[in-house]
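Every protein chain but one is kept in place in this view of the complex.
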Amino acid sequence: MRKIALITTGGTIEKTYDEQTGELANRHSIVRRMLSELRLEETEVTVLELLSKDSLEMTEADRDRIVDAVRAAAAESGIVILHGTDTLARTGERLYESLPEPRVPIVLTGAMRPFEMKHSDALQNLTEAIFAAGVLPPGVYCAAHGRVLAFPGVQKDARRGTFVQNSPTNEISGSRR
Amino acid sequence: MRKIALITTGGTIEKTYDEQTGELANRHSIVRRMLSELRLEETEVTVLELLSKDSLEMTEADRDRIVDAVRAAAAESGIVILHGTDTLARTGERLYESLPEPRVPIVLTGAMRPFEMKHSDALQNLTEAIFAAGVLPPGVYCAAHGRVLAFPGVQKDARRGTFVQNSPTNEISGSRR
Amino acid sequence: MRKIALITTGGTIEKTYDEQTGELANRHSIVRRMLSELRLEETEVTVLELLSKDSLEMTEADRDRIVDAVRAAAAESGIVILHGTDTLARTGERLYESLPEPRVPIVLTGAMRPFEMKHSDALQNLTEAIFAAGVLPPGVYCAAHGRVLAFPGVQKDARRGTFVQNSPTNEISGSRR
Partner (left out) sequence: MRKIALITTGGTIEKTYDEQTGELANRHSIVRRMLSELRLEETEVTVLELLSKDSLEMTEADRDRIVDAVRAAAAESGIVILHGTDTLARTGERLYESLPEPRVPIVLTGAMRPFEMKHSDALQNLTEAIFAAGVLPPGVYCAAHGRVLAFPGVQKDARRGTFVQNSPTNEISGSRR
């Protein structure tokens, strides 16, 4: 049985709609609803609801809490972190610096469109992050939109609505090229 | 740009419903509709519609065609094969024997519930297979339900509705255990 | 509070998929799942699970049971019957003959594509049938695909996949033409 620790911090992926006010915002984690739409065999996901914030409002103290939570995660196999895309890269860099020799893969992901919306990339990215946390070597990564990028050097490309790698040699690839 | 060759052979994942007859069957590939629901960055998927069969009706000649198609696939990064779950393992073993030194990862996947049905595992498994084809080392694999299993030794567990590994040492894992 | 009695008899609308056998069939009613996707204000729906059959297998004794169930329905406002489309019209004619002076609207509906499939017409037709049962005058009707047809004279048009009215003067319309 593979054990994955899933730490939620909020972000677009977890924004919910308030029918009274008409506003999308981070109120609580909805990752259990996401997980209920996936089939995971021999994978035990333990959810830690750490924060519920738009990542633009995330403070350095919040990032300290994320680093602490990752350190404390008892997962034997891997760690997934749900995070707003706007500052996901900053948190990833911080994890990379704070945990130079991680025991397991630490995979950050988020979404450009909330899970509660149709045609969201939330489930795809969560699927990829959980999968990556099971197969990658230890390290700090961002998984989204069909690929995984290794820290350091990951950035959000706001125009294209995805993540890119500054140092291309860090992109993970399995082929003998 | 990562290049993935996607070979379709039919199976439950691609079954469509005929409103006149009320029957679910393999008629043509619907993988392009599946792909349209995914966001893939720096990933170019080339679709080869090879067969459109329930895998219980697949012949050894059909498996020869699959091996030939994999050999011919010009993909530089990886190969994904959509396949019925009932005989997916047999085709995987055949690929493993026929291609002892594959240049790229060859990832088979399928679904227990057709893509055209709600709550299908089709998109999850396709997501995982494309992702796996990008990050795993060369080899023959089955990706589904949150994990990847390496041939030889993969089997369908019909009762649980998933795949299992006979030789546990072949399961892929990234953690330092 | 409007009270609707909802009698289920099976049909394509309620067919479910068995992942072990790969077969779509009527096994039990899933109308409560459908109802959970609708918002109904001041409408109380009481479900009676009467039959769970492909309507091609429905016997005259089954139709007697439907007539009895309609007679017994205590609904003050209207009655909705989920039915396979193949013999829906026969059951409608039987109700029309057996209940010449119904107290409330009796609305039959079904679907060309199971509710469990994406792009099903199930929820649309159920929505229309419940709505029709609330606003139409007493009578026996078929509601589906944006319109309502009054018995006698309703037929399935298998080629177009919908219902048609033989005697056009029976089509319900609200405009002063």
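The letters A, B and C name the chains in turn, as written, and every chain counts its residues from 1.
The rule we apply is simple: a contact is a pair of C-beta atoms (placed from the backbone, for glycine too) under 8 Å apart; a residue touches a chain by one contact, two chains touch by 3 or more.
Here the structure is a predicted model, which is why all the values come from computation and not from measurement.
Chemist: For the full complex, can you list every visible chain touched by the one that's not shown?
Modeler: Touched by the chain not displayed, across the whole complex: A, C.
Chemist: Which of these, A:Met112, A:Leu126 or A:Cys142, touches the one chain of the complex that we don't see?
Modeler: In the complete complex, the chain left out is touched by residue A:Met112.
Chemist: Please identify which residue in C:Ala72, C:Val135 or C:Ala158 touches the non-displayed chain.
Modeler: Looking across C:Ala72, C:Val135 or C:Ala158, the contact with the absent chain belongs to C:Val135.
Chemist: May I ask which residue of A:Thr12, A:Ser77, A:Thr109 or A:Gln124 touches the chain that does not appear here?
Modeler: Candidates A:Thr12, A:Ser77, A:Thr109 or A:Gln124; residue touching the omitted chain: A:Thr12.
Chemist: Which of these touches the unseen chain: C:Leu51, C:Leu88 or C:Val104?
Modeler: Touches the omitted chain: C:Val104.
Chemist: Could you list which residues of chain A touch the chain missing from the display?
Modeler: 12, 15, 17, 19-20, 22, 24, 112-114, 116-119, 158, 161
Chemist: In the whole complex, what residues of chain C lie against the chain that is missing from view?
Modeler: 2, 37-43, 76-78, 103-105, 112, 119, 121, 123-124, 127-128, 130-138, 143-148, 160, 162-163, 172-177
One rule holds in what follows: only the chains that are shown with their structure count from here on.
Chemist: Take each protein chain as a node, join two nodes whenever their chains touch, and name the resulting shape: line, ring, star, complete or other.
Modeler: Graph shape here is a line: each chain touches the next, no loop.
Chemist: Once chain A is fitted to chain C on CA atoms, what angle does the rotation have, in steps of 5 degrees?
Modeler: Chain A sits rotated relative to chain C by 180 degrees.
Chemist: Between chain B and chain A, is it the same set of residue numbers doing the touching on each side, over half shared, or a different set?
Modeler: Mostly the same residues.
Chemist: Round to the nearest whole Å and give the separation of the Cα centres of chain B and chain C.
Modeler: Chain B and chain C have C-alpha centres separated by 40 Å.
Chemist: Based only on mean CA positions, could you tell me how far chain A sits from chain B in angstrom?
Modeler: 26
Chemist: Spell out, as numbers or ranges, the residues of chain C touching 2 or more other chains.
Modeler: none
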